[in-house]
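Removed: one protein chain of the complex. Kept in place: all other protein chains.
Labels run A, B and C following the written order; every chain starts at residue 1.
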Amino acid sequence: MVARDLHPAASTVYVGQTPVGRSTFTLIAGPCAVESYDQAMIATKAAKAAGATILRGDVFKPRTSPYSFQGLGEEGLEILQECRRETGLPIVVEIVDVSHVQHVAEVADCIRVGTRNAQNFELLKECGLTNKPVMLKRGLAMTIDEWLQAAEYVAQRGNSDIILCERGIRTFEPATRNTLDLAGMAVAQHESHLPVIVDPSHAVGKRHLVAPMALAAVAAGADAVMIDVHHDPEHALCDGPQALLPEEIDDLGRRMAAVAAAVGRG
Amino acid sequence: MVARDLHPAASTVYVGQTPVGRSTFTLIAGPCAVESYDQAMIATKAAKAAGATILRGDVFKPRTSPYSFQGLGEEGLEILQECRRETGLPIVVEIVDVSHVQHVAEVADCIRVGTRNAQNFELLKECGLTNKPVMLKRGLAMTIDEWLQAAEYVAQRGNSDIILCERGIRTFEPATRNTLDLAGMAVAQHESHLPVIVDPSHAVGKRHLVAPMALAAVAAGADAVMIDVHHDPEHALCDGPQALLPEEIDDLGRRMAAVAAAVGRG
Amino acid sequence: MVARDLHPAASTVYVGQTPVGRSTFTLIAGPCAVESYDQAMIATKAAKAAGATILRGDVFKPRTSPYSFQGLGEEGLEILQECRRETGLPIVVEIVDVSHVQHVAEVADCIRVGTRNAQNFELLKECGLTNKPVMLKRGLAMTIDEWLQAAEYVAQRGNSDIILCERGIRTFEPATRNTLDLAGMAVAQHESHLPVIVDPSHAVGKRHLVAPMALAAVAAGADAVMIDVHHDPEHALCDGPQALLPEEIDDLGRRMAAVAAAVGRG
Partner (left out) sequence: MVARDLHPAASTVYVGQTPVGRSTFTLIAGPCAVESYDQAMIATKAAKAAGATILRGDVFKPRTSPYSFQGLGEEGLEILQECRRETGLPIVVEIVDVSHVQHVAEVADCIRVGTRNAQNFELLKECGLTNKPVMLKRGLAMTIDEWLQAAEYVAQRGNSDIILCERGIRTFEPATRNTLDLAGMAVAQHESHLPVIVDPSHAVGKRHLVAPMALAAVAAGADAVMIDVHHDPEHALCDGPQALLPEEIDDLGRRMAAVAAAVGRG
């Protein structure tokens, strides 16, 4: 159901009123994790000022260690809704458990399945029962073929508003957190009709590499780019080293727009 | 809580009455998926005859494609209990969703978290609330350090009866389904006090490679080896190409016992 | 000697009269292998028309199988010189054996060490004794740190005119020939003062992916991009599936120039 063969035209998926698809280019930005009202609002306003039309922000964090910050949960959801009210930006939020899916889907404009849950098939099936778009990140060791089959679990239950998100795969190279597979993004666009976007922040894990990879993603034809923003990365509770400062996302927003124009993407 | 530093002595975990730990060697065998009463019983009896003291068999199958066989569910659980009644072998069963955990933990002697759920932290936490041993497979792209941290999610909730299972990692080599990382097994035994076992069947994915890798695992000091058995692999509903025939597991059981004796494992 | 610490300013390396460095953007194009005078000349003229200022073309081909086409050798070198005479483009040629290095270095404007020889230290040392620029491709399984140390073998012998070339690393993903590591390119630019370029053709191995990855490389800040061209890819003796047709490189040249301008590169 997600393959090109039976559905040759590329799909556009709407997150709130914002289209994500081949006919436009979209910036998604915001805090990696919601930590407080003030922190989230600063990031949200910086995202909007930089041209973002979708807000990211997580409240349930699947962390490698159980001793790391696990997210604000319900309180975080309230903060995100407040950010939406103030700025009008639709919100995308990660869900990590079947029991949260329906509730988060009511509140958020798009629900996201993270890398570590990319083959959590029960979660995918539950997402397929909602009426909100589902953003599906590629697993760390997932082939593109497996990624599309995971999307099929969502589509099969009746929800084909799916956005694929490339965010780096695991390789032998230790200099970056993961290896951003931009060609994999292009392959997924070729094999499926779904929008495919790129998250350079989680792929590289280092601030100074986010901008070149974001620009590369735009030039390669990504349907959207998703960026972490934090006003005080050194004190961030999650993934500070990869977050852009408000002034950095602002600068990058301008440069992405120039590249988007150069490759004929509005 | 799973690290050696604070718990220098190796732990033994009991599955039913069967010990799994450094002082013994244990064979776990049975069907990959339970398909029918007859199929499961043939595999169970072959497993027992070959020296297995724990029965494996799955009823919920997390398959890459939603169009593949997904398991018999509750009916399969009934069949496994029947197999246990007939042979006395304790059973280990994969769980794939938080909502099943408590129920399966009541029925089974050990619950298993599969490769694709190895960083499904909500599932791990729920397993930590049961009073049955938890077998935790290594994720396809999981470092050993991440594997131990995933085990920590279980232990932190109060259940430290954890068995780690190496089952191959994803690499560039296409000749085998995955690359069995036996040194990774040895590292996990060194870094943690938990028993560490090996599943050669799912690692290699090809029948003729299962025996050499099972023998290698025993020689390397694995605390147990887990093997798929099927009487008619060509018609198996799941992973037939890697299943051993009853006569093959019988022969392998003898050879594993010889190697276990040679390395001083009862 | 190649690290930034001791040499903070980025270096520019001249291939013939063509600069390769941070202050400009350079297109390198031409045939993968020289097959005949006509084939090479068509590719050379297409490369020049598309904006290339350096010509690539190989005459010694290190092929995985000994039964594949191994290159025209000396005859191929004559053809390349002919192409240079006609178009004025300087030429870069792969060397594969210590015994060829001095001879090829006399004829060519830049010598190239290929992926499979990236840690052939005797070859690197010999290149360090020439007075021509050395293009060093990254090995398939080479970390960036190892790549820079390989460059050090060249520099240590007295030749610091070195150009690094990212061309994809080996990962588990089978959809592309290799995984283009554009962030690795950016890391190499950050860690070393050497120019770092990208070869999307050999990285992806599929024609339709070359253009998006070439554009991505430009946007990410690559100092040059190197592209295979062939007028009849189906009958190419080497790597036909990744070669662009003359009209395709022409179109891509224009699009790369637009992206280069958008990111402030000449």
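What we mean here is this: contacts are C-beta pairs under 8 Å (C-beta built on N, C-alpha and C of every residue); 3 or more make two chains touch, one makes a residue touch a chain.
In this text, all values refer to a predicted model and were calculated from it rather than measured experimentally.
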item: Among C:26, C:39 or C:117, residue touching the chain not depicted; value: C:117
item: Residue among B:119, B:171 or B:192 that touches the chain left out of view; value: B:171
item: Candidate in contact with the missing chain, chosen from B:123, B:218 or B:236; value: B:218
item: Touching residues (missing chain, whole complex) on chain B; value: 141, 143-145, 169, 171-176, 179-184, 186-187, 190, 203-204, 208-209, 212-213, 215-221, 255, 258-259, 261-263
item: Chain A residues touching the omitted chain (full complex); value: 170-172, 174
item: Residues in chain C touching the chain absent from view; value: 62-67, 96-99, 116-117, 119-123, 139-141, 146, 149-150, 152-153, 156, 169-170
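Here is the rule we go by: only the chains that are shown with their structure count from here on.
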item: For chain A placed onto chain B, the superposition rotation in degrees, Cα atoms, nearest 5; value: 180
item: Shared interface numbering between chain C and chain A [over half = same, under half = different]; value: same
item: Contact pairs, highest-scoring chain pair; value: A-C
item: Rounded Å distance between chain A and chain C, as computed from the means of their C-alpha atoms; value: 34
item: Chain B: positions in contact with at least two other chains; value: 170
